[in-house]
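As you look at this complex, bear in mind that one protein chain is not there, while each of the others sits in place.
This part shows chain A:
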Amino acid sequence: MRTGMFVKGAAVAAVAALALTACGNGGSGEEAEVDDGPISWMAMLHTPTTPEKDGVIESALEEYTGQEFDMQWVPDASKEEKINSALASGKLADIVSLTMGDSTQVRQALGSGQFWDVEKYLADYPNLAKIDPETLEAAKLDGKLYGVPFQKIKARYGVLVRQDWLDKLGLETPHTIEDLTKVAEAFATQDPDGNGKDDTTGFIDREESFLVGFRSLTGYFGAGDKFEVTGDGQVVPAFTTDAFKEAMEWYRGVYEKGAVNQEFVTVQKTNQQDAIAQGKGGIVVTGLFEAKNYQALAESANPKTPMKWALVNDMKTADVDHRILTDTGGGMGGWLAFPKNEVKSEAELKKVLTFIDKLMDEEAFGLMTNGVEDTHYTIDGDGVVTITDQTAWEQEVQPYASSRPSEKVVMYKSTSPYVDEANEKMAEQEPDVVINPAQSLSSDTFDRQWSTIEEQVNDAYNQYITGQIEMADYDAVIEGLRSQGLDQIIEEYTAAYAKVNG
């Protein structure tokens, strides 16, 4: 009898628990559809923690724009999975930050007609009307603009070299690839940190070498930005060109001398930053603005760090003048796109565009860049901005900084040593920028096959640099890919390019 009671009681409890769970699931799945409610915004998060909901910056922005909004943060590291599955399931927000401009999935989603074409509306808004026409052009897909482009500086990359190590070894700041090679080898062999141990190297590279750091270096050798147009009007991938392979041969030589971290293929971005901050290597090919971040990271570990950086923005080889591959798709950091199933009417679209336009006003830009005056920063008579509460800034403001529709509204002066220098040097090299000619062209085969092709070439590149295969094998991989869509892509792009440039 007693056990019988117990069994019944347990069963009832179990059923009740299940019913509760079911309710919980049902409740969270539905979303309210109110027209004049807050705007939802799916954005990338580049910081380890999300800012508080309805925190200072959000409230201040809501007050300034007169528009309530909710952020849905997507950690930048997992954005590919998150955004792709959100696109696949159609569970999006009113504003979706699509920062992966060359992702096949994103381009397919944009091209599928699920997002508003905003071009004709831009002229009605003071800030949106002023977007750089080159950037707008780069943001189009087959002549249509499926979102407001994130505006960035066109070429931010360069070479960062440890100035204190150069001084110690009595070397000049390198401005040519030849000198850079010597410096890298010296860093690897001559104990630049003076600790008596052979524990330093030249380049600190990472897993994405082929797509990021090394790719930028190939520009100095004359390779194009992902694609380039040959003399006879063909649009070919940069990695098939002689300049690119020349750069590979050079980099392998540097690697073999131990002047590149040997296991870079396993190194993630944060490992790379740690290695740089710990002084494991003295050369980084990255955004010039990163010098400040490396410095800060090193100082947080050791306030007396001897670290000093030289920011090089004029690297060249003997036969090629300085040129720089754009790292922002020609000043285009992706789109703020508006899915039609969330933004249901033209009126709603205008509401969202008004909101974005206001975010580009100087005041809103300031909030998203520096935070609230006297809480996060102070500004002196010369217009120099000092972040006074770094921790609060990192938690409350920095997350919004990467969601600014434009990074170019105002360039604030800074007390921190490398910021002004980086801003100046990035602006200085904008005329030398090289932009991917295929970016605004479309090719079905590219959308379908490119990621597979790129992955295989990426693997072959890594294998070549680390000495597992030779250049003939790399060529063989590319030849093998020609029948798997590579030739088709070249053909389609060449045709599309000829059509546009008649």
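As a convention for this text, a residue touches a chain if its C-beta (ideal position, glycine included) is under 8 Å from a C-beta of that chain, and two chains touch if they have at least 3 such contacts; residues count from 1.
One rule holds for everything that comes next: contacts and distances are computed from a predicted model.
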| item | value |
| --- | --- |
| Listed names "Putative aldouronate transport system permease protein", "Carbon monoxide dehydrogenase large chain", "Aspartyl/glutamyl-tRNA(Asn/Gln) amidotransferase subunit B" or "GntR family transcriptional regulator", matching UniProt entry of the absent chain | "Putative aldouronate transport system permease protein" |
| Selected residue (touches chain absent from view) among A:207, A:327 or A:357 | A:207 |
| Listed residues A:37, A:90 or A:417, member touching the removed chain | A:90 |
| Of A:136, A:223 or A:265, the residue in touch with the unshown chain | A:265 |
| Full-complex contact with the absent chain, from A:81, A:124, A:424 or A:444 | A:81 |
| Residue among A:40, A:108 or A:293 that touches the chain left out of view | A:108 |
| Residues belonging to chain A that touch the chain removed from view | 4, 7-8, 10-11, 14-15, 17-18, 80-81, 84-85, 87-90, 104-105, 108-109, 112, 114, 199, 207, 261-263, 265-267, 275, 280, 448, 451-452, 455, 458-459, 462-463, 466, 468 |
